[in-house]
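Of the protein chains in this complex, all but one are displayed in their positions.
Letters A, B and C mark the chains in the order given here, with residues in each chain numbered from 1 onward.
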Amino acid sequence: MIYFKSDYTQGAHPQILKALVETNSEHTGTHTLDKYSDQAEALIKELIGRPDADVHMMIGGTPTNVCTIAAALRPYEAVVAPRSAHIYTHECGAVEKTGHKIIPMDPVDGKITPELIDKAWIEYEDDHTVLPRLLSISQTTELGSMYSLAELKALRAKCDERDMLLYIDGARLGAALTAPEADFTIKDIADIADAFYIGGTKHGLLLGEAVVLIHDAFKPYYRWIVKQNNAMLAKGRIIGIQFIELLKGGDDSLFYSIGHHMNAAALKVHKIFENIGCNFYSSSHTNQVFPILNKDLITHLQKDFDFYEWAPVEGRDDVMVTRFVTGFGTTTDDIEALAKAVADFEKGQA
Amino acid sequence: MIYFKSDYTQGAHPQILKALVETNSEHTGTHTLDKYSDQAEALIKELIGRPDADVHMMIGGTPTNVCTIAAALRPYEAVVAPRSAHIYTHECGAVEKTGHKIIPMDPVDGKITPELIDKAWIEYEDDHTVLPRLLSISQTTELGSMYSLAELKALRAKCDERDMLLYIDGARLGAALTAPEADFTIKDIADIADAFYIGGTKHGLLLGEAVVLIHDAFKPYYRWIVKQNNAMLAKGRIIGIQFIELLKGGDDSLFYSIGHHMNAAALKVHKIFENIGCNFYSSSHTNQVFPILNKDLITHLQKDFDFYEWAPVEGRDDVMVTRFVTGFGTTTDDIEALAKAVADFEKGQA
Amino acid sequence: MIYFKSDYTQGAHPQILKALVETNSEHTGTHTLDKYSDQAEALIKELIGRPDADVHMMIGGTPTNVCTIAAALRPYEAVVAPRSAHIYTHECGAVEKTGHKIIPMDPVDGKITPELIDKAWIEYEDDHTVLPRLLSISQTTELGSMYSLAELKALRAKCDERDMLLYIDGARLGAALTAPEADFTIKDIADIADAFYIGGTKHGLLLGEAVVLIHDAFKPYYRWIVKQNNAMLAKGRIIGIQFIELLKGGDDSLFYSIGHHMNAAALKVHKIFENIGCNFYSSSHTNQVFPILNKDLITHLQKDFDFYEWAPVEGRDDVMVTRFVTGFGTTTDDIEALAKAVADFEKGQA
Partner (left out) sequence: MIYFKSDYTQGAHPQILKALVETNSEHTGTHTLDKYSDQAEALIKELIGRPDADVHMMIGGTPTNVCTIAAALRPYEAVVAPRSAHIYTHECGAVEKTGHKIIPMDPVDGKITPELIDKAWIEYEDDHTVLPRLLSISQTTELGSMYSLAELKALRAKCDERDMLLYIDGARLGAALTAPEADFTIKDIADIADAFYIGGTKHGLLLGEAVVLIHDAFKPYYRWIVKQNNAMLAKGRIIGIQFIELLKGGDDSLFYSIGHHMNAAALKVHKIFENIGCNFYSSSHTNQVFPILNKDLITHLQKDFDFYEWAPVEGRDDVMVTRFVTGFGTTTDDIEALAKAVADFEKGQA
């Protein structure tokens, strides 16, 4: 079986794992209060050019979203997000569990727009209605699509106008930053967002994300929020150790090379399907590809490949949206095998 | 000023208030554990023909919605509701505050359909997604429209198919039961719903609603849920006393006569605007009327009448959706004054 | 049956009810946004000499405690309270339901001391421990005892030292202010507390309390907190109308005369039991009396009187702590009947 199912079906990138092995016998402080976590945090502040930021080593994506949102909002304040957002669809109501409503807006290519924010505010009236106070977007989105720098700036302007905080779920931020059409840097992200995270789990780590808090609304007593929301790791240093290994070396870091590797592999997957005339569910040029495939082709591919049947296409029984994801471990052989399987199917059809 | 703003801008119906005065000096049990609350509960069970139901005297509509939903759901279970539902739009996230997501579906004439329930289930997958477990509808809806008996039965069938509980917010159930086109009785409501409430606040009481729990999922320790959610009234008997006065006398009860009075008054309001060619925002034939009015007419009427400017009409700057509500205290004089004011405006325009 | 069970087994003081009847037919704004609620709020600000305070008309005691605590605290912040506090023992976990731990300290005569606050802080360490941020006390306490002005000032000083907010549950504040040994005024309460409420339910109202927010930590968006916690009353004016009637007239107001009446009646009850050599469970000289009675006397009295068997006495099978409460409706006849019944029992024993 060849795996295109997700970017976290393997363990860690070998270089990451090596760093864990080399530091294993040391005694350090716990709960991310240790020298490695400190170093990782300093490294990130330098990378983004924001010495004023607070950086925390986090255990996973959902806890990072939940803690960061809960840290900033008062009880009656709500989140505006695309209806396709991970926090809305795939976190089992973890944000709502902290008491905060998520106001879902129907997105365009997985993305929210300033107009959609205005529309969300129409529902706001007075003390009978929750107050939209934080915009949560993902970069890349759950559909692999991306906000351009101009789009990010437009959202920032709208948030300023509406007195809203802007939070970016960066589970796949590494893939975004290394996408062919990326016109923004991580410093841009840090300048535009009030808080965001750099995803590790989907980018070669065993586990862990690094959250960056820019706006003061998120900072005070953040660790208390983390502990209270079940998200503090006892041997927390293992997150710091991994992030040091991931980020050290600046432009030559593993962070960028993994991103380039995944995106390049995904582009090849994209072309395989484009070449046979497939349509795609989103504009993604990052490490997730969403071809709309004939069901016979799907059946043919499922013999040797593991990938998602993502969603039905309204009014069409013969096709499905599928999802192919590349990871740090995707090989040239994997891609060639896929190309061959698709070609074989096409021949059989001809 | 003449009031069409809402059905709870006055105190209680005089007959209701009289009952409170007459019983005022008695000593009784507290927290709705008293003879009057017991009598009211027995009266309701008889009225709906369900001796197996649990009935509780409740302090208000939002607490009733919140307690009843929270009583039945496990933490990861969610509510499906129209996006126009009171629990979704006008309770400041009180349901979400208890940890339960509300999945909003775009309604048709304020109403949910079996197809919309199926659509909500498409978002459900596995342990990453909340489990849709309860359908919440309002009768009448927030737009004054109503589900027919056939529509209610279709929702019941869909809930059975999906293993969902069916809850009916009956803040204006009295208006629904006495509507010209009502093809259902309160016994039908009790047979179809797993839980519902009979609204008092918008139907002549000083305060109070009566919740009816049919399905066992709602019943155990319900009073603990009420206390924990701030909704237990110390001198709880005042709810029971009012409901006895409202409901006694069967078909001749104040409950039905208030409903008929409000709906008849609203029908007259409806005709006033229909006669000058207005369109309406909903199909309501109950005590809420939503005429789409010219802004000049609105300005003209605001001099003497209090009513809501409800919502803009997309793409139209010259008109607004308005809301006129009748109550137990709406008089023939009020209606005639409105008719005259509209006629005067029309003359001025001609 | 003669009632000493609680101070809210009757309806409203007749004068209060009269005010509701007289205003019943008027149309006003809703949800305490009406002229009567405005007047009541202004009256209270004048009474306490704090034009800077925010005052809100509240539906009941538990909701007032919950909303006020939740309004001021961040998620990881906790409440210090006596283990006998109403919020700890008798609100079914409503405060904890909002996510805030209550740290219970074993009280002295129902009261917390500065030393107990220091002791609570010993448990505090770091991000693994909740942060004690608010002290909640009751005046009178649940045992009818009172904090002297000096004791209140000592708690205030300790709260300042610890950077804690001081909240006073004033469900029976009227009884406290009119107690024989009261050495404080309502202005003192307003100067010492960061927030407190003036209880209405146990002081002659049908329902309702008036919360006073002094410290800015409680004020912003308080009404949103109220709505989200199920505590907003639709016909909210009925609270304002009652508080105007209760408080108007300054020193001659119903508020003080009810308090004096209840306390005087309770003092007589106290003497009846003191005269036969009873001990008491607390130092109360307010409207709650806690005599420790022989079980035979209890049985004798239960024939004609309704009162609480409060708690067992450790190591004693022959006696029980009982509670006798007086209210606005307690009469001279009630007291004389009790005196006679106790005397009759004593004669029988002799």
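Quick note on the criterion: contacts are C-beta pairs under 8 Å (C-beta built on N, C-alpha and C of every residue); 3 or more make two chains touch, one makes a residue touch a chain.
Just so it is clear, the structure is predicted and the values come from calculations on it, not from any experiment.
Novice: Sort through C:22, C:123, C:161 or C:304 and give me the one touching the missing partner chain.
Specialist: The one listed residue touching the chain not shown is C:123.
Novice: Looking at the full complex, which residue from A:120, A:159, A:213 or A:238 touches the chain that isn't shown here?
Specialist: A:238
Novice: Out of A:94, A:176 or A:289, point to the residue that touches the absent chain in the complete complex.
Specialist: Checking the options A:94, A:176 or A:289, the one contacting the hidden chain is A:94.
Novice: Which candidate, C:4, C:36 or C:76, sits in contact with the chain we can't see?
Specialist: Going through C:4, C:36 or C:76 one by one, C:76 is the residue touching the chain not shown.
Novice: So that we can see where the missing chain sits, which residues of subunit A does it touch?
Specialist: Output for subunit A: 1, 3, 5-6, 8-12, 14, 17, 20-21, 23-30, 59-63, 66-67, 91-94, 97, 201-202, 206-207, 224, 227-235, 238, 306, 329.
Novice: When the complex is taken as a whole, what residues of subunit C touch the one chain not shown?
Specialist: Subunit C touches the missing chain through residues 75-76, 78, 89-93, 96-97, 99-102, 104, 122-123, 125, 127-130.
Novice: Considering the entire assembly, which residues of subunit B contact the chain that has been omitted?
Specialist: 31, 70, 74-76, 98-99, 127-128, 130-131, 220-221, 223-228, 232
Quick note on the criterion: only the chains that are shown with their structure count from here on.
Novice: Taking the mean of all protein CA atoms as the centre, name the chain whose own CA mean is closest to it.
Specialist: Answer by centroid distance: B.
Novice: Let me have the rounded angstrom distance from the C-alpha centre of subunit A over to the C-alpha centre of subunit C, please.
Specialist: 52
Novice: Determine the centre-to-centre distance between subunit A and subunit B, using the mean Cα coordinates as centres, and give it in whole Å.
Specialist: 42
Novice: On a C-alpha centroid basis, what's the spacing between subunit B and subunit C, in Å?
Specialist: Averaging C-alpha atoms per chain gives centres 34 Å apart.
Novice: Note the residues in subunit C that touch 2 or more other chains, in rising order.
Specialist: 224, 227-228, 232 - these are the residues of subunit C that touch more than one other chain.
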